[in-house]
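Only one protein chain is missing; all other protein chains are in place.
Labels for the chains are A, B, C and D, by order of writing; each one numbers its residues from 1.
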Amino acid sequence: MTELLTVTGITAGYGDGPAILDGAHLTVEPGKVHCIIGPNGAGKSTLLKAICGMLKIRKGEVRFKGERLNGLRPDQIYRKGIVFVPQERALFPKMSVRENLRMGGFIMDDAHELDRRVEEVMERFPILKERAHQKAGTMSGGQQQTLAMARTMIIKPDIVMLDEPSLGLAPKIVKEMFEIMAMMAKDGITILLVEQNALMGLKHADWGVVLDLGRTLFEGPAAEVLGDPRIQELYLGGKRAA
Amino acid sequence: MAHTLQILILGLALGGVFALMGAGLSLVFGVMRIVNLAHPVMIIGGAYVAYWGFRLWGVDPLVTLPIAAVILAAVGVILYKVVFEKEAKAATYSEMTVLLTFAVAMIIEGALGTAFSNTQRVTSPDYATDAIFIGDIFIPTGQLYAGIVSLVIISGLALFLKYSRFGYAIRATTQNRDAASLLGVNVNLVSMVSFAIGVGLAGAAGALVSFVFSFFPAKHWEWIAILMSLVVLGGMGSILGTVVAAFLLSVIAAFVGAYVGATWSTMTFFLALFLILIVRPQGLFGDKPELA
Amino acid sequence: MLTVTNLCKHFGGIRAVDGCSFTAEAGKITALIGPNGAGKTTAFNCISRTMAPTSGEVWLDGGRIDHLRPHEITAKGLSRTFQISRNLADMTVLENIVCQAPIRGWRGLMKPAMPPEEVAKAEGILEFLGISRLAHEDGANLSYGQKKLMDFAALLMSDPKIILLDEPAGGVNPSLLEEIIGHIRKLNEAGLTVLIVEHNMDLIMRLSHRVVVMAQGQVIADGPPEMVREDPAVLDAYLGGALEAA
Amino acid sequence: QEGPIKIGASLPLTGNFSIAGQKHRQGYQLCIDLINEKGGINARQVELIVSDNRSDPATAINQYERFINVDDVDAVYGTFSSRLTFPVASILAKNNMVHPVPAGGALRIYTQGHKNIFYFQPNAAEYAGASLKEVIETLVPADNRPTTAAVVAADDFFANAIEAGLLGTTVTDPADGSVVADLSPGYLEQVGIEVVFNEKWPEEGFNDWLNLANSIKQSGAELIVGLTASAEEAVQLTRALKTVRATPKLVYLSQGTQAEFAEGTGSSADGILVHSSWHIDAPFQSVLVGEPFGNPEFAVAFKEAYGEVPDEDSAIPFAVCQAIEQAMTATGTTDNAKLGEWLSARTNDDPVRTILGRFAWDERGLPVDKPHLMTQWNDGELQFVFPTDEFKTSEMSYPKGGF
Partner (left out) sequence: MDQSAVLEARRLYNARLALKADKTRAVWFPIAVLAVLLALPLLQLTSSNYNYVLHLVLYTASYVVMASGWNILGGFAGYISLGHNVFFAIGGYFAGMIYARYGVSTIILAPLAGLVAAVVGYVIGRITLKVRGPSFIISSLALVMIFRILFDNWDFVGGAAGVSLPAIDLPVKWAKVPYYYAFVVMAAVTVYATYRIKHSKFGLGLRAISKDEIKAESAGIDTRFYKTLAFAMSAFFVGMAGAVWGEYLTYIRPNIFLIILVSVNMVLMCILGGKGTIAGPVIGAILIVAFNEACVIFFGGSEINILATGLVMALALMFFPLGIIGSLARSGRLPRILNWD
């Protein structure tokens, strides 16, 4: 097994508050879709933030292609090939849609290539093309989510980490979104996503992780996670899922 | 008629200087959400650089201008490192910095006062008290040069911000720090550099001020409210707005000064501010606030 | 109870809401669905007057409310949540919630901020939502889902007659969602009118009495859930055949 | 009683009046150093405590209270400017202190009925214009006198007071609306000059000098009266008048005897009249610790101590210090009641003798029979031109013409 990213026993929290993550671990394999589930406040978002450098890791370590990421700044980690779309979407509210997309390729040196990529992505999401000059902050919730997702596609990173990508999207778009993710995975981009729409998420994932109370409670092939009755009971909405 | 034209010219001449004085302030606010109350005292710092250059070696303030800008920019870097870097992440950042910069203003004022005493200074290159006469109408050369130089600097800056990659990074950092850093922008560096540019502009403005107004360390209190009014009037953070406001208000103030009374001319700036708050709270070029 | 007639909201060239009319009947749960950018949130904003509508009328209980200020509308018994949760930092969750309790008149102003009966009520709601341990946590220090829950809790505090929920289920764990559905239903049975925006079709189908479908600022379908679900226009614009998955 | 005699002075060392404030400190300090060199007062050394009131009245009040209540000073020296002196006067009167005022010429300070307040300049500012009037009457050729005047003034206690005298307005006390002095018809009218332009600029935050200068020029006035509150403003006004190329016959400023003025204006200063309370050429006979001490000695000592030539802003406080010393020596105590009595009892025949000349005061605390001196800048030098009857004076240059 060749891991791309390994998280071993990390502890992290906000400021000098209590440890939210308390020994969480995770292994990410290249080219696969990984889905993290867990109740509200389990620490899922916190985990992603810790990986991408937004939070200080107190204990444990994060390795990417064998290299330690602890203590690097988010922009350094980004340049290594890890893209993160937080739950709050992280758009630039007063920039136009096009400028937001261009920011997605900020680290690219070739301006023409960047323009080409931006056009390409806009082709794929017609709503973005239509609203190219609208300010991102005035877009609807779902549109913003689409934009945030689309922005990750400007450069070709190794890992894309998505915090609840389906949030606020219409069912039709959700479906499209998962299809796109599958396609990205096929292109060799590894995907790590957090989903509350767990059924949907796990169904499209290769690997499932259950996180609660800041710890990894279960890790395994997605199908296995889906099938586990205890997990269903606790995290997937119980009886109805069955 | 000639008289009216004369007053218009005097107003415009003063406006050019105010424009540069306000531009740095506007930039620092626009980019970093720092309301830099220390900006005026930094201008005075720049003026001292020009003053000593002139007094010790007789160097023309216009020549010292880039040096003043660089020296002040260096001060900006230090200040940023020591004072603002830590604050940059705080939620109440914008308000906090108002008070912090206030403190910085007092520190700089105190330091300048200790070093140079509170005596009024002014540099007097020949053009400072000269004027170009066209018939009865005159254009004060000091303010003319100052206005031209400041417009050149401001346009250069505006172009840089609009078209350079760094300009992009600056805007991104302003709007969403976290997001920018998640997209590969070294936000600390960006903040530092843009702060330094803003303070450097204060230095440049200081060199011009040194021969247009007289100055002493405590003088900056007189400027704070005027410059701030320009920034609010123009729309917080809009450099263009600040420049327009500077010219507009200086001209109005000149007319008020000539026809109503000198005491009331500064009032123009503040009354205009209140008027704009009533009719257009976001300022001339500002964005509309969320809740209409 | 709540009637919207010919509501329009334009942003420059963009017609976010474009002559939309619908009614939320008293005591019923009405769902408002539609593709992203259909104008649902904007419609909510116009109803609660967080935004001024360009034109159109909003009636509540036979009185026109589109000229009132937001707090007056809240005082009339209409409360809402925000799609992107807005919460008050530096105030505990409990304060966030109690702050929404209605205040009556001048004398109300100087009443104690956190009277025991309101605190008790708030704690009861938190208990039910399973976040009572967070009662004294800072409102800003919550996870996304927890914030949504807090919003919902605050809403219940204001004793509204009608509530407008903007994607209450977004980001909420499925297990908890079950309970929230149950709670909304219970409240509704006790007489509360509900207008809900959601993309979770499962929830909509189970909860709502009537579904209004919006697209491009206009109402394209309006009827009982089963009917809407079959409507080809809706399927095309919104569901994309995705329903069988849920 | 052992230990030194402590004397407190709160001065505007920083802020708008800093130039004058610093010079006042030098004047006080020099005098006290000289006294101590000569063995002190009544065989006690003298210690000067100075604190900076940042040109702020509330701070000044506070500092005098501090001197009295905490530092336990034996006497105080006054502060600079009418602005600061006005409130300080009440506090010192309340505390029964002798209040020698080096600078604070506004009449209202002396009409409040305070005892033991003594002004150390020729006369209240309201009457300062008298010397301008006399200069015009005696030194300006009758066929070429200015007939029109532009009077511009800082919105300052002191400047307003001079203006009131020149324009002949009625000075009232806003506290109860009572009339303090009726100055009509005013000195300018008395010499047949018509005021064609009259303007005020604010005490702080005024930048629009060119506009003001332009208006002055446009008015065509032949006499320009610039009632500036500080040397700084005098420099600004003069530079602006130069820029607009005004060509008056005569220019009179109320501040500008300082070296800083000459430095800031260069040759534009030539021909400008400034009234003054002191001039190095005025050979007044004065006494310091019982020994004769004249203006030349003062200038030498000053130059030795500070490396500069003194001006009135140091000479006046020096005189204040001399007077208090003479009072203490004469009464042999530091009891302020006695000092006050002694000073009040001075007459023209038995005056206090200072480098500003003789001083004796009326019951308000204003000196009797002392005209203002008039000085004029010529070739970078401040020359003493009026009054002509008492001592040797220089020739006044006239008309001024361009700047």
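The criterion applied here is as follows: a contact is a pair of C-beta atoms (placed from the backbone, for glycine too) under 8 Å apart; a residue touches a chain by one contact, two chains touch by 3 or more.
Predicted, not measured: the structure shown is a model, and the values here were computed from it.
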| item | value |
| --- | --- |
| Of C:22, C:82 or C:152, the one touching the omitted chain in the full complex | C:82 |
| Chain not shown: contacting residue from C:108, C:124 or C:224 | C:108 |
| Touch criterion as defined above, residue of D:28, D:77, D:157 or D:403 at the omitted chain | D:157 |
| Residues belonging to chain B that touch the chain removed from view | 29, 33, 35, 83, 86-87, 90, 92, 94-96, 98-100, 102-111, 113-114, 117-118, 217, 221, 224-225, 228-229, 231-232, 236, 263-264, 266-267, 269-271, 273-274, 277-278, 281-283, 289-291 |
| Positions on chain C where the hidden chain makes contact | 48, 50, 69-72, 74-75, 79-80, 82, 86-92, 94-95, 98-100, 102-103, 108-114, 133, 135-137, 154, 158 |
| Residues in chain D touching the chain absent from view | 13-14, 49-54, 56-59, 61-63, 65-66, 68-70, 82-83, 86-87, 89-91, 93-96, 106, 108, 112, 155-157, 160, 173-177, 202-205 |
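Quick note on the criterion: only the chains that are shown with their structure count from here on.
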| item | value |
| --- | --- |
| Pair joined by the larger number of C-beta contacts - B-D, A-B | B-D |
| Centre distance in Å when chain C and chain D are each reduced to the mean of their C-alpha atoms | 75 |
| Interchain centroid distance [CA atoms averaged], chain B/chain D, Å | 37 |
| Chain A partner contacts - residues on chain C that touch it in the complex | 11, 14, 34-42, 83-84, 131, 134, 141-146, 149, 167, 170-178, 199, 201, 237-240, 242-243, 245-246 |
| Residue ranges of chain B in contact with chain D within the complex | 3, 6-7, 10-11, 13-14, 113, 117-120, 122, 124, 128-131, 133, 138, 140, 142-143, 213-214, 216, 218, 221-223, 226, 253-254, 257-258, 261-263, 265-266 |
| Of chain B, residues touching chain A in the complex | 165, 168-169, 171-172, 175-176, 178-187, 287 |
